[in-house]
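Missing here: one protein chain of the complex. Every other protein chain is in place.
Letters A and B mark the chains as written, and numbering starts fresh at 1 in each.
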Amino acid sequence: MPGADPGGTTGAKIVVTGLGAITAFGWGVAPLWEGLREGTTAVGPITRFDASLHRTRLAAEVPLALAPHGARRATWADRFAVAAAEEATRQAGLTPAACADAGVYFGSSTGGMLESEAYYATLIGPRARHARPSLLVAQQLNGPGDAVARSLGTSGPVESVSSACASGSMAIGAALRALRRGDVELAIAGGSDSLCQLTYAGFNALRSVDERACRPFRRDRAGLSIGEGAGVLVLESLAHARARGAFPIAVLAGEGEACDAHHMTAPHPEGIGASAAISQALADAETDAAEIDFVNAHGTGTPHNDLAEARAMHRVFGDRTGSIPVTSTKALLGHLLGSAGAVEAVATVLGLVRREVHPMPVAGEPDEAIGLRLVLGRPLALPRAIAALSTSLAFGGANAALVFRCAEAA
Amino acid sequence: MSYEPATATRIKRLLVEKLHLEGMDAASIDDHTPLFGEGLGLDSVDALELVVALEKEFALRIQSHEVGREAFASVATLAAYVESRLATVGDRHAGS
Partner (left out) sequence: MSPHAVVATGIGAIGPWGGGVEGLARALAAGRPLGVEIDGEGRDDRASRLAALVPDVDLSRWLPPASARRLGRPSRWAVAAARIALEDAGLPSLDGARVAVILATSFGAVRFTENLVRQTLVEGPESAQPFYFSECVANAAAAQVALAVGARGANVTVTQREAGPLVALARGTSEVREGRADVALVGAADEMTPLLHRVLDRFGATARPTAHHDEAPRPFDVARNGMLAGEGAAVLVLEREADAVARGASRRVRVAGTAGAFDAEAAPSDWGEGDETMARGIARALARAGRSPAAIDRVVAGASGSRRGDRLEARALSRAWAGAPRPPVLVPKAVTGEYGGGQLAAAFLAALGVPFGPVAAMTAVEPGLDVGVHDGSPLPIPEAVLVGALAAGGAGAWAVLERA
């Protein structure tokens, strides 16, 4: 039974003390929240590469022109990660010295593939001798996590994961476990991914990408939209935060993970893995399903995912399901792949802090078969919101769920 | 539904090669054996793999909504589908 035999973990309450985000809405949490509230999708025509050759044409791209100065040979995935981590640690009031022993837990699904594509293409083409190996330094899934640790000068453990769409959530989960165990007293957790042709072509080969901007949970939904960016949380125990005078933004109350073991690309139609992950997260958070005030769903907009996820929610929330507000950040920012779980965690925390669930665009009729209460058009005020759930259902069947609670209720 | 045996043969060869049905003799695949579920036991990813292979082999573009429908039920239905698509292309060229 989850949590029944804690084996050496402390009962410490773990809180979020800093947030950072780089998304198509801009470089920072402020433009992120502004964009999420406003509710217009950032999915638009791709400019990063020639999309005319691909089956679809849209993505939610980070405005690179707004990037702050970055390391010369760093990949965009690294730069998103570092910028988000710097924003988060700044908000948390952490000096470099204070970060020294922190652990870094990071997720990325493509690392520096965008930059490597240029190298590979040259290497396998007729001008192979001219391929620049320095570009391939980039092709590392551990790149963004290492870059964050390097930029902050940390010496604690660094652990990168690459579990597709759940990478960011799993990284946050790993940080939670490490903090509870006392492995570290401070953790920087998140995820980063940049748009690349390989991933874009791959999802298109699976016919998973909508030609239009994705419309999660809608009757005529036709697929996902790809996004990019980074999300970072600073995490520590409440006692540690108080001791150094830091302000707890929210409580990371619990995490759960479970695998469908059903199919490589399709979720279990009944969402059994997802509901197991959610149930475990609730148990880990010592939170009853009835206490969840809103859900930031995985909600990619594919026919299979949204239905499976809805069924999972029905299994967990029962009769109450149709009354819990549900939103999907992907409706506005597309699927951020390895950083989705992290950026969506940021969005979920913001929702709790601002007592408001961000909307999805009004774009097509909700799918009645799904039976969820969708937040559409305008933010939904939830003045008494205490607890929220964020879910990630990954390619390959791994599922992760995070439960956040208001800091005041800590 | 009618189609050329040659088209069916090409499709069977694609099935064995592109879906890595090792050890299977293309000629042994019956034209009417269901491709998915019972029968050849292919799944949704196989279907998409087959689409890419068909697009290359026959220089077609297959829309997402056409995948998995009646056209993809068996080698026979696929062959008929491919030929009808090729005929349309041919007509367009003839008319221009």
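Observations
By our rule, contacts are C-beta pairs under 8 Å (C-beta built on N, C-alpha and C of every residue); 3 or more make two chains touch, one makes a residue touch a chain.
For clarity, every value in this text was computed on a predicted model and none was experimentally measured.
Mapped onto subunit A, the interface with the missing chain covers residues 1-9, 53-55, 103-104, 108-109, 111, 117, 120-121, 123-125, 128, 133, 136-137, 140-143, 145-147, 149-150, 152-164, 170, 174, 177, 181, 183, 197-198, 200-206, 257-265, 272-273, 276, 280, 394-398.
Residues touching the missing chain, restricted to subunit B, are 18-23, 45, 48-49, 52, 55-56, 61 (touch as defined at the top).
The rule is simple: only the chains that are shown with their structure count from here on.
Centre-to-centre, using mean CA coordinates, subunit A is 39 Å away from subunit B. Within the complex formed with subunit A, the residues of subunit B that make contact are 43-45, 48, 51-52, 64, 67.
Within the complex formed with subunit B, the subunit A residues making contact are 205-207, 222, 263-266.
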